[in-house]
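Okay, so here's the structure we're looking at.
Only one protein chain is missing from this complex, and each of the others stays in its spot.
Letters A, B and C mark the chains as written, and numbering starts fresh at 1 in each.
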Amino acid sequence: MCHEKNARIPCTIMKHKALAEGVYELVLEAPGIVGEAKAGQFVNLYCKTGGKLLPRPISICETDREEGLLRLVYAVVGSGTREISGYPEGDQIEVMGPLGNGYTLDQGARHVLVGGGVGTPPLVELAKRLSGEKVIYLGFRTQPYLVESLREYGPVHVATDDGSQGHKGTVLELMEEHQVTGGMLYACGPTPMLRAVQAYALAKGIPSQLSLEERMGCGFGGCVGCVCKVRAEGGEGFAYKKVCKDGPVFDGKEVLLT
Amino acid sequence: MCHEKNARIPCTIMKHKALAEGVYELVLEAPGIVGEAKAGQFVNLYCKTGGKLLPRPISICETDREEGLLRLVYAVVGSGTREISGYPEGDQIEVMGPLGNGYTLDQGARHVLVGGGVGTPPLVELAKRLSGEKVIYLGFRTQPYLVESLREYGPVHVATDDGSQGHKGTVLELMEEHQVTGGMLYACGPTPMLRAVQAYALAKGIPSQLSLEERMGCGFGGCVGCVCKVRAEGGEGFAYKKVCKDGPVFDGKEVLLT
Amino acid sequence: MRMEVEIAGVRLKNPVTTASGTFGSGREYEPYVDINRLGAVIVKGVANKEWLGNPAPRIAETYGGMLNSVGLQNPGVDAFMLEDIPFLRRFDTKIVVNIAGRTVEEYCEVVEKLRDADVDMLELNISCPNVKEGGVAFGIDPKMAELATREVKKVARQPLVVKLSPNVTDIVEIAKAVESGGADAVSLINTLIGMRIDARKRKPVLANKIGGLSGPAVKPVALRMVYQVAKAVDLPVIGLGGIMTGEDAIEFMMAGATAVSVGTANLLDPGATMRILDEMEAFLQENNIRDIRDIIGVVE
Partner (left out) sequence: MRMEVEIAGVRLKNPVTTASGTFGSGREYEPYVDINRLGAVIVKGVANKEWLGNPAPRIAETYGGMLNSVGLQNPGVDAFMLEDIPFLRRFDTKIVVNIAGRTVEEYCEVVEKLRDADVDMLELNISCPNVKEGGVAFGIDPKMAELATREVKKVARQPLVVKLSPNVTDIVEIAKAVESGGADAVSLINTLIGMRIDARKRKPVLANKIGGLSGPAVKPVALRMVYQVAKAVDLPVIGLGGIMTGEDAIEFMMAGATAVSVGTANLLDPGATMRILDEMEAFLQENNIRDIRDIIGVVE
């Protein structure tokens, strides 16, 4: 047989525990994946039951190349993540990846990282790999997580919708208050947050890299299911790009968040 | 809520091992089921993956009421039994039962029990419950199993298709050779064997009880999917009866094995 | 929380009914189901005389579904009236009789016999894929569908639901035809026609070769059709096809169904209707919906 590579790799679950209400940390033994992974890339997780065939794309939160460990952090939002949250340590799960383009590491001196909810996880690997000064802004609905992991790399400012920790309100309010600026703005989170970050970056004249979410059929560019709009090359109108393959990270100047 | 009873009960797998090539013994903790079970009844096993929704009906092989244990013996023949054979000890499987009518225990002094392949398992519980003399005939394609379990209750005569053990040929040849007779003939096995047993019993004037197999949609009488033919009441033609509910054990004088 | 809905003047205490042919007349389900809690029992198909049905195997498993070729085995309307109606009348629920036939005359014969029977509604099955001699033709040709509906309406005393086949190019056209024929409501979908082959034996798994596909696999098709039909006709719709959970049932109601039927799910778990009803109530509670009628057809 000449097909060299298996795409779906069964990985052993080394650690699986709740970080916050409905948010789980999942550590997998996945040496092949972490060997290649870049910050901002993601993996596909596959469910086992209930006729759920499509992948659950989850961002790479952190990698440990020496131990071959892949750390993921995910929220239970539907039947797939609910099923996965029940897998015990020692069990196996099928994983494909790393997928997508990941963040481009800017060579500048100061980086602004912005995460919203389960958009926070990829910032961990990103912060680890970026050299230079980092300042981190995180927004949550209520209970924050991964704050300690990120504090290793720079000051962390937290906003929560219900004020249970940090600023009561949005992460953008906090950024505006601090008039934060830097050589590159990296963001991951829900679309309304990304839209606000994009506007902020444009207003301040800071380049930005935004990581998007879309429903996926394959995760590797096969189905053209996961599109977002980007400014058309001429300038008029738009073109569709694949979030899984051309993204999930897009240039804030190009992507149209409608 | 007024619905008293859950039909599908998750049961823990206490023991799971191969008895012969592709034939497994599965012991479940199922006190509710063994408390009610009769010889010749069956349970539904439910798979977990691959969109396989229908039950796998498996005969009750033996019960241990004190320990609440249910013993099943099954052959791997398709995707469902293949999946089940991979469940480790300690895992859970959903079970419904006991289902069907089971054998009627004859009060006579001598019983003939005939099993073919995976029709053998229900004879174990049956032999245990029958009082009086028992003589047991078993047919296998090649490697026999459950012979030792049955020898406790009476002499066991084995036939194998390939002659690897006992008589080389069919179990019917062995019965004809022995001109075996008794007050009741109980059989379970593939249809061709049942047909031969039925003819043998009629010829000898021995009443018989035959346990049938059919593809099932529900296992409890809900879908009318699992029918066999029985002589119509008037005598002309036939009527359909449900294997799962009116059977799986039928009177050899009534059932039409076409 | 108000769960009551009304179909053609018949009040159901809640929208959960049983799909014809997957619940018998309820006897096998009594240990697991509080029949008093059901909106209605839609019984298995009943013909003018006893039907033997098709030879076995009648069942085949498919990914996320099943094929059946039962072929409407039933003891005939006389036996049904003698045995099943008295059984069901012991419960506080509505009785809907599913009518099977090969010709308009056969349909009418059953319906006439039921004129004075103590049942609440009739469901005309013009969509069974498992009966060769006609029956199915009524479900795929709008003129035939209208004709059968009109003739049956003439003799029916109870409100008439017509059950539609999904094996058509344009289900809206059929729905409109039975509306013109005088139907009081429609139910959909019946099964999709499917097949399985046993590769080792080189033959179809079902003795009848083809059968009706049901179960969660068909839900997206069913939901689409319910949505299209509910938008196009003025009749109340009973939605079914692959309902396994309370949320599935809610989706059908949001697509425009006034009530739902649970089919294959009953076979997989006899208590399914009770669980589904509990889950529907929980959904309403969580989403602060006081009256189930507020969600009917909310999807645009």
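We take it that a residue touches a chain if its C-beta (ideal position, glycine included) is under 8 Å from a C-beta of that chain, and two chains touch if they have at least 3 such contacts.
Computed from a prediction, not measured in an experiment: that's the story for all the values here.
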Quiz item: Which chains here would be touched by the one that got left out?
Solution: A, B, C
Quiz item: Any idea which of A:72, A:174, A:218 or A:255 touches the chain not displayed?
Solution: A:218
Quiz item: Pick from C:117, C:193 or C:232: which residue touches the chain that isn't shown?
Solution: C:193
Quiz prompt | Contacting the left-out chain in the complete assembly, out of A:84, A:114 or A:228 | solution = A:228
Quiz item: On chain A, what residues meet the omitted chain?
Solution: 1-8, 46, 50-55, 214-218, 220-228, 239-240, 245
Exercise. Could you list which residues of chain B touch the chain missing from the display?
Key: 51
Exercise. May I ask you to list the residues on chain C that touch the chain which is not drawn?
Key: 62-65, 67, 140, 167-170, 192-197, 199-200, 202-204, 210, 213, 216-221, 223-224, 227, 242, 244, 247, 250-251, 254-255, 283, 287, 295, 298-300
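Here, only the chains that are shown with their structure count from here on.
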Practice problem: Work out per-chain C-alpha centres and flag the one nearest the whole-protein C-alpha centre. | Solution: C
Self-check item: For chain A paired with chain C, centre-to-centre distance based on mean C-alpha positions, whole Å
Solution: 46
Self-check item: Computed distance of Cα centres, chain B from chain A, in Å
Solution: 55
Exercise. Go ahead and note the Å separation of the Cα centroids belonging to chain B and chain C.
Key: 35
Practice problem: Scan chain C for residues touching two or more other chains and write them down. | Solution: 63-64, 216-217
Quiz item: Of all residues in chain B, which are in touch with two or more distinct other chains?
Solution: 51
